[in-house]
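Left out: one protein chain. Kept in place: all the others.
Then we have chain A:
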Amino acid sequence: MLRSSQPLTGPNRKRCREDEMLLGTVLDEGERGFIVDTRSAQAAKQARMTGGGTEPKSSYPQWKRLHRPLERGRPLQESFIKLVEACNDTSINMDRWLSRLESSRWLSHVKAALSTACLAAQCMDREEASVLVHGAEGTDTTLLVTALAQLILDPSCRTLGGFQGLLEREWIEAGHPFHLRCAHSAYSHARLKQEAPLFLLFLDCVWQLSHQFPFSLEFSERLLLTLFDNAYASAYGTFLCNNEKERRVGCLCKVKESTHSLWAWLNQPGEKKKYLNPLYSHNALVIWPSVEPQSIQLWQGLFFRWIRSSQHLDEAWAEIQQLVDAN
């Protein structure tokens, strides 16, 4: 699986031999690959007007392009804000709740993200074909898809350590602009242009996987909540800045020299056990989630975190832990 940003085809259908060669080296003679473009066919076409575009079939004959539009940017942030508003609305009655939930479109985004990741995973696992994923910049929906696809395909990404590695690779080092994207979250009226909850969407999708495959992820919901918190505000430097360059050179302070790593803290034996899933049992298989609406649930642990008491559910988890420990 490869990821990139969009090719700069432009309105004049420029070609780039090096780019074609690079993609060519990935595939053997006669093999085919798939390009998963996270923009709609129309949006991708329109991108040509501003210098971007798609890989033309003639120049990349072995690659088949699939468009799976995923929401990002402003609309995704709006979706998030609307959802949080709906969840916080204590006056809402049963007559209106579901349509309010629906109008935020958040669950539709979760469904779309999971479906696209599954598609990419299917290309690799079922068709045994290579996949190139990209959107426009390659820093948002691209990473969402590649990270999720790896969780689906690769059991080693589902361990606590493996998951951290996945985050480092596919989100932090890959250059997801955390500083811009995770600026103010849902309550701010600032409406920053660059703000968008892609990382939260990713965490939500991971939660959906944990819900559908309760034994297959080594980490618990608590880890996901902690990651969500730290992406927005953290005592650690892990999610600072927008990319590796800024972290090393651009920042006023050198991140690695002047801050502590979140992973180092999480992995301490005393801390670590809080983030483990008591039901975990290594599952060597690919996990294919259902993306039917009934299977996709609202992540109550996050969206109602401060609104409803989790006491009874926590007690249930404590029971589960006890049962497993006793064994």
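The working rule: a residue touches a chain if its C-beta (ideal position, glycine included) is under 8 Å from a C-beta of that chain, and two chains touch if they have at least 3 such contacts; residues count from 1.
Just so it is clear, contacts and distances are computed from a predicted model.
One chain of this complex is left out of the view, and of "HBAD protein", "MTMR7 protein", "Integrator complex subunit 9" or "Serine/threonine-protein phosphatase 2A 55 kDa regulatory subunit B", the protein name its UniProt record gives is "MTMR7 protein". Among A:L119, A:L225 or A:L240, only A:L119 touches the chain that is left out of the view. Listed for chain A, the residues touching the missing chain in the whole complex are 64, 66, 86-87, 89-99, 101-102, 105, 107-108, 111, 115-116, 118-119, 121-123, 126-127, 211-216, 279, 281-288, 290-298, 300, 304, 307-308, 312-313, 315-316, 319-320, 323-324, 326-327.
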